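Take this structure, written in structure tokens, and hold onto it; I'll ask about it next.
Just one protein chain is left out here, and the rest sit where they should.
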Amino acid sequence: MSEAQTRQSQTLDAPDNGAQPDKPKAKQITMVQALNAALDEAMAADEGVILLGEDVAAKQGGGVFKISAGLSEKYGENRIRATPISEQAIMGACVGAAVAGLRPIAEIMLMNFVTVAMDQIVNHAAKLRFMSGGQTNVPLVIRTTTGVGVGFGGQHSDMLEAWFAHVPGLKIVTPSNAADAKGLMRSAIECNDPVIFIENILCYGMKSDDPGVDYRVPLGKAAVVREGSDVTLITYGRTVLDALDVAGQLAEQGISVEVIDLRTIAPYDEATVTASVRKTGRAVVLHEAVRAYGTGAEIASRLHEALFNELKAPVQRIGGAFSAVPMASVLEQAWIPNKDQITAAIRTTMEWKR
Amino acid sequence: MSEAQTRQSQTLDAPDNGAQPDKPKAKQITMVQALNAALDEAMAADEGVILLGEDVAAKQGGGVFKISAGLSEKYGENRIRATPISEQAIMGACVGAAVAGLRPIAEIMLMNFVTVAMDQIVNHAAKLRFMSGGQTNVPLVIRTTTGVGVGFGGQHSDMLEAWFAHVPGLKIVTPSNAADAKGLMRSAIECNDPVIFIENILCYGMKSDDPGVDYRVPLGKAAVVREGSDVTLITYGRTVLDALDVAGQLAEQGISVEVIDLRTIAPYDEATVTASVRKTGRAVVLHEAVRAYGTGAEIASRLHEALFNELKAPVQRIGGAFSAVPMASVLEQAWIPNKDQITAAIRTTMEWKR
Amino acid sequence: MTTKTATNDTATIETASIDRAKLLDIYTRTMKVARFDEKMRSLLMSGKLATIYYTMRGQELVTSAMMAALNQDDYLVTTYRGQHDQIAKGVPLDLLIAEIAGRATGTCKGKGGSMHITHPATGVMVTTGVVGSGLPIANGFALASQNRGDGKVTVTCFGDGATNIGAFHEAMNMAQLYKLPVIFLCQNNRYGEHTAFADHTKVDSIVTRAAAYGMKGVKVDGNDALAMYQVAQAAVDRARAGEGPTLIEAMCYRMMGHFFGADFSYMPPEHIAEMKAEDPLPKLNTLMLEHQFTQGELDAIVAGLEAELEAAVEFALNSPFPDADEIRKDVFEEEIAA
Partner (left out) sequence: MTTKTATNDTATIETASIDRAKLLDIYTRTMKVARFDEKMRSLLMSGKLATIYYTMRGQELVTSAMMAALNQDDYLVTTYRGQHDQIAKGVPLDLLIAEIAGRATGTCKGKGGSMHITHPATGVMVTTGVVGSGLPIANGFALASQNRGDGKVTVTCFGDGATNIGAFHEAMNMAQLYKLPVIFLCQNNRYGEHTAFADHTKVDSIVTRAAAYGMKGVKVDGNDALAMYQVAQAAVDRARAGEGPTLIEAMCYRMMGHFFGADFSYMPPEHIAEMKAEDPLPKLNTLMLEHQFTQGELDAIVAGLEAELEAAVEFALNSPFPDADEIRKDVFEEEIAA
């Protein structure tokens, strides 16, 4: 994809992320509302779309985070199925229903609980198309949420996207704003392969302009959410906000930062990323997940492989610290990547002498 | 660690790997015998050492791969416990017993089946020391085996070490030869933190000189298994053999390849790796696991970060193809990293113009 | 050790008689499996084929009776030890053997192999190599049928050892909760790899577990064609009528090692004697004669199956291997770039 195309795709797809405060005020929706609307529209459009998860039906109040509020009333309890606490059964049922031709959405309440359903995701959902020689496929969305910063501690905060990126056959998506959440969810449901859809609890209340009905954000396309010429800051999910903040601050100091929101974490939009870094000659990759062996390692490696001679500095990586996520707020804040780290990494690339 | 120390640690620890055919013939043992002997010695030395796994006791013939042959006869069925097919129960029991102060070994028959026990490994074994503020610890060894090349197909061949490397609190070890298998197993059992011990089915029959009783290979120390000056080839497990073969071939063509066997995959011996690449200026990372988002991405990233100005070429990565492991032999051979790829990657680094 | 059919709600039930055409159908499926298995073992023994193969010797009848109660478009989810299930369900021998032999003409283009046979045309949807994982997936097919009202029934096969794994428990509970049209067919061959039944659980009978979910459970002698068929048909009828799932525990024996070539010296001699006495193949032959089929008729059927089998082997072993670039196909809908 050329640079021009990248820009164009940004113009087409990039939602209002708060960086353009001069736009006329449209109706605003939160990420929870956006996800709820995406599910509602998808279920109205295709009766094969179903949702399985703990507490998701009306009798339980429409989900712990209310993402499915109102849906079982509208589409019935055969399509919105509240499940026992049985993640293997949830995932397996969704795999089977998907192979049978439905478009199930499996809700795993928090990302750490994928650990009890990895067999179904990795050995089955990801592989059935390949192992059947293409006779079957698994049009499944696995919705889950997580996030560091709310004091949920070691077993309720992990970001595990790097595991799934390492598994051929899975796509991974994460929205950084409400509009993208809506558009990515519709695309994920329509995808004929399994998609892991990662939400961040801390983003649920964030608002975007309502992108309207039947909005789609294509899978596999990044958004250049801020243009710049000195360094490319590549990230996804909640940290896009930090990235934009830092980019704004550094602009005042004369450093022009281009910010890319991957949106699809894997397989990611390498064309957009490479084109940007070719232009800037510098790159920083940022994610909330543990830095070591995170997706940033792959992105940085591919950039070094593709642009070794053009890079003005080694690609910098920022991610979570190397420990379980601690509960105490002071420790959690020490754990999570912060804006000072982002600024420092950018400065490292700017000051590098090759 | 200095280069001199590295050499020394090689001399101390590096086993006979077949590259020195002129050595006097010692007693040879296979990797299966080496592992069996390590377990036997550890159980004799410490009655806290126990083994849980499917089919591991005498009544079942001492394990599907005979690793525990003869042990339940010697140490009793309370210490060598044949289990139901219940990997969560196996892993959980080992976690609990470890916290209680035993040194359990959990056998997961094949690595793909860790997918049903990830919660116990990741949310518990890896985190209990941290979450308890150091009050408890989990001296647990998780033994498992895998390997591409025997036609076991998509659900019995995966190498998933990159997942575990991304989880703070876990160590990962893999031997490339029988002597290391013995020495690493003893060290893993004595480690006060959880260690994932990965075996490769294709190496089980391979022989080394018997390193004798009470042999240890320290965790966290790589072996420079062949010295060279032009390029560093970093790998672990079965592919060490391929690496040595290619290094031998290229030596005839005047390319001097240094081969490093990591032995401990994570946290790996960064000092030895960095020192070698600082010397050669070129590096290739090789593993059997899927290339994308594999451990090679982290190693390559750290090398680029540490040695960007000194590198003569970008670090090359070689790994498995981006699909499930296919069953048909022709496809499996197309999937697995081969010697031509290794040679080509080395040539890429040698011919690079910066 | 013969097993009386018993359910967890009533006591022992009486075995009814069977329609001769159905019996012949069961016989034909059983012998197709048996001839296939013998052929596979000889190909492996002679080295004409080299692959992992889980023989179902001793379990031929269980599944033939089960599949004889299903329609072609009913769904099957089975395991690595599933070649009998697939054949009895109708997978063509030529495509099946080609797949086992890793050929481009196999059901899955050689990508799956014996542990991962898929053939949607005959309802064989998923074959898994992970113990217990088929049960949750089977629920998904049944759930799709329930939502669509298509009247299909899903059967999932698994072993006794699989009933100790978490996926079994979760799937059983969910199936009953949703009253899914699914049948859990436990082929209790008394061993999980090298571990005997009594060494993997302290419960006498798998069927006891059905009560832990409020599910109907039936224990039956899987080597008794009439009893097995009757139980299978009743479970299919219940599922189709919307009355929910059934757990069937079909008692049988694994008459060889865990996979072809594997040692089974851990089986005690009494067990071996018992299993030989219960071999379903001679028993079925006797039953056929009792039902007025002549040995000549039976032999003619087997001869027909032999011919089909020979042609299938011929086809498979002369088929091309897949192209190396197949590893870039079927990962996603879109091909992976080279």
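Structure notes:
Letters A, B and C mark the chains in the order given here, with residues in each chain numbered from 1 onward.
Throughout what follows, contacts are C-beta pairs under 8 Å (C-beta built on N, C-alpha and C of every residue); 3 or more make two chains touch, one makes a residue touch a chain.
Source: prediction; values computed, not measured.
Within the whole complex, touches from the chain that is not shown fall on A, B, C. Of the options C:I18, C:L177 or C:M275, the residue whose C-beta touches the omitted chain is C:L177.
Only one residue from B:Q120, B:T145 or B:T272 touches the chain missing from this view: B:Q120. Taking the complete complex into account, C:V203 is the one of C:A6, C:V203 or C:V302 that touches the chain left out.
For chain C, the residues touching the chain absent from view are 164-170, 173, 176-177, 199-204, 208-209, 211-215.
Seen across the whole complex, the unshown chain contacts chain A at 54-55, 59-61, 64, 82-88, 112-113, 115-116, 150-156, 321-324, 326-331, 334-335.
Annotation for chain B: contacts to the undisplayed chain at residues 50, 78-79, 81, 83-84, 86-89, 91-102, 104, 116, 119-120, 123-124, 128-137, 168-169, 171, 192-193.
One rule holds for everything that comes next: only the chains that are shown with their structure count from here on.
Spacing of chain A relative to chain B, judged by their CA centroids, is 32 angstrom.
Chain C has its Cα centroid 41 Å from the Cα centroid of chain A. Within chain A, residues 88, 116, 119, 123, 130-131, 168-169 each touch two or more of the remaining chains. Shared contact sites, meaning residues of chain C that touch two or more other chains, fall at 109-112, 116, 128-130, 166-167, 330-331.
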